[in-house]
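Got a structure for you, questions after.
Apart from one protein chain that is not included, each protein chain of the complex appears where it belongs.
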Amino acid sequence: MCNGLAVNWRAFFYVYKTRIQKTLAYRFDVYGNIIWQCIVMFATAYFWKALYTGYDTVKGVQVEDMMTYTIVSSMMSLFFITFVEQRVIQSVEKGTVATDMLKPIPLFGIYFFEDLGYTTSLIVQNVIPIFIIGSIFIGVPVPHSTFMLLLFIPSVIMAYMINWLFAACFSTWAFTAINMNPMVQVKKHLIRLLSGCIIPMWFFPEWLSDILNVLPFVYIYQLPLDIYIGKYEMGILLQKMGIQALWLLVLWCLFVYLQKRVTKHVLVQGG
Amino acid sequence: MLQTMKHYSKVSLAHLRIAVLTVMEYPANMLGWLLSNPIQFILGFATIKFVVEEFGSVCGWGYGQLAFLYGISVISHALSMIFFVQGWFMGYYVIEGDFDRYLLRPMSVLYQFCFTKFNLVGITDLIPGICVFVYGCLQIDYVWTLKNTIYILVTLVGATFIRGGIYLIIGSSSFWTKSINDFGGYTQELFDKTTMYPISMYPESFQFVLTYLLPIGWVSFYPTAELLGIPNGRFAWDGAVWMTLVVGIIVFVAAAIIFKCSLKRYESAGN
Partner (left out) sequence: MLWEKYKSTMKITVNEKCSSAYRKSDHMIQVKNLKKNYVIAKKEKGLGGAIKSLVKSEKQTIEAVKDISFQIAKGEIVAFLGPNGAGKSTTVKMMSGILTPTSGKIFINGKEPYQNRKEVVKDLGVVFGQRTQLNWDLRLGESFELLRHVYQIDKETYEQNLQVMDNILGISEIIDIPVRQLSLGQRMRGDLVAAMLHSPSVLFLDEPTIGLDVDGKYAIRKFIKEINRVKGTTVILTTHDLGDVQELCKRLIIINHGTIIEDGPLEELVERIAPYKDLVVEFYDEEAVEHPKAQLHKQKGNVAKYRFQKADITAAQLIQEISEKKSIKDVAIEEVTIDDIIRIAYHRE
């Protein structure tokens, strides 16, 4: 696919741009989404504030950090949206997958750039407004230090890739399972609950968080957020980023393998 | 009038039969949801436990009481999924022109929209709801007198109508925006945040909104607080159980009016 990427750069960029335009086309959706997301973010913030009444720090985390955590995780969950599963399921269900795969541009490449386009438009439309509204009404989510912010950016990019690759690998399941929708739901909720998106890992019992630290989920939300609020020392964080990079590599290999297998499967059986 | 009711209930029964037959046609589909939905709610409930263990109690609610609340919330969610989930997808109905058929039949469109499509998958949400609810009842030694049983049933009916009415109102916006505003995910998230935890933990302004403007407080918080005798915030009313039913009827009637007005803007699909 690396090679393909160079060749198909123009096509991918086109897909990316079109997706942004499509998303921007519906302004009512945009306003509606922002209102909903703000309500949910406020609810989460007040949830923690209420729990913290009478406590200064819990598990070494202050209430201000918890507010920062809430705003940043709301922003992240906004642009970690992927459509790759839906697209693959639809093309398998409709039976267009064989013709889609025969197109000169790699199928998953198109899906990736569509998702990237969607993410880009979401940053403009939703993430920035949420950041501003959150800063005004809840408090400016200040990163622990400038250096942590610099570390946060590559970590978030890796997290985005892990999330996308995980979804892409997961989507290849559509070629075998009959109905994927329940599985997609399970996956979505597993990620939300076990990645620290809603409830930070440090509230989990130790045995559970030990297990989760080995799984890829925590490297989607928890690690970038840990970095942002400076939960651990630099050494530990860097070490965790190493594991994150390792997971990215593993998922990439798995993705390449599954993609090859699926292509073979489709070309032999015709979808 | 009586004649019409007889007619409508016969049609509903016929559709219920169809729904059952359809489920039997694809048993694997149901099986998938039977695995996925309970996992989602049981896991969600487990994470609450971690938080409660850390903080002791939430605004005076112990773990057993929270389980009771969570149970009411999930059961009413399940019921609303069975009858009113279409509200989430109304945008698709509007864009694809699916209201054509409803308009061509000599029956009320709202009736057809709500009570001729039974989503039996919702039953898979009922299972975890009942499990957690029973767990909660055991924890707090809830006394099952006839009066208490009736109270629970009234609460569930009212709560289901509040949810259904809100889904319908949100869905009706699609007639005006002419786009697929799929707010299902956000709606669920908001309801989760406001019905699974006591809303007395939120600031008073937010409590006011949840009591009068977007009356989600009545879905589970007010009736449960009254049933269990827990302090329930500034805006609570006496007789909250019956109020839930009244609010449910008001919200649903309002939704019916809004739906009727919105339907006038229906433009069918394409050509």
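Order of writing sets the chain letters: A and B. Residues in each chain are counted from 1.
FYI, contacts are C-beta pairs under 8 Å (C-beta built on N, C-alpha and C of every residue); 3 or more make two chains touch, one makes a residue touch a chain.
The structure displayed is predicted, hence computed values, not measured ones.
Engineer: Just to verify: which one of A:Val15, A:Val30, A:Ala45 or A:Ile138 makes contact with the chain not shown?
Structural biologist: Checking the options A:Val15, A:Val30, A:Ala45 or A:Ile138, the one contacting the hidden chain is A:Val30.
Engineer: Counting contacts across the full complex, list the positions on chain B that touch the omitted chain.
Structural biologist: 7, 10-11, 14-15, 18, 21-22, 25-26, 97, 99-101, 103-108, 264, 266-268, 271
Quick note on the criterion: only the chains that are shown with their structure count from here on.
Engineer: CA centre of chain A versus CA centre of chain B: separation in Å?
Structural biologist: Distance between chain centres, rounded to whole Å: 28 Å.
Engineer: Using the touch definition from the top, list the residues of chain A that touch chain B in their complex.
Structural biologist: 26, 28-29, 32-33, 36-37, 39-40, 42-44, 46-47, 50-51, 55, 58-59, 177-179, 181-183, 185-186, 189-190, 193, 198-199, 203-205
Engineer: So in the complex, the part of chain B that touches chain A is made up of which residues?
Structural biologist: 26, 28-29, 32-33, 35-37, 39-40, 43-44, 47, 50-51, 54-55, 58-59, 173, 176-177, 179, 181, 183, 186-187, 189-190, 193-194, 197, 201-203, 206
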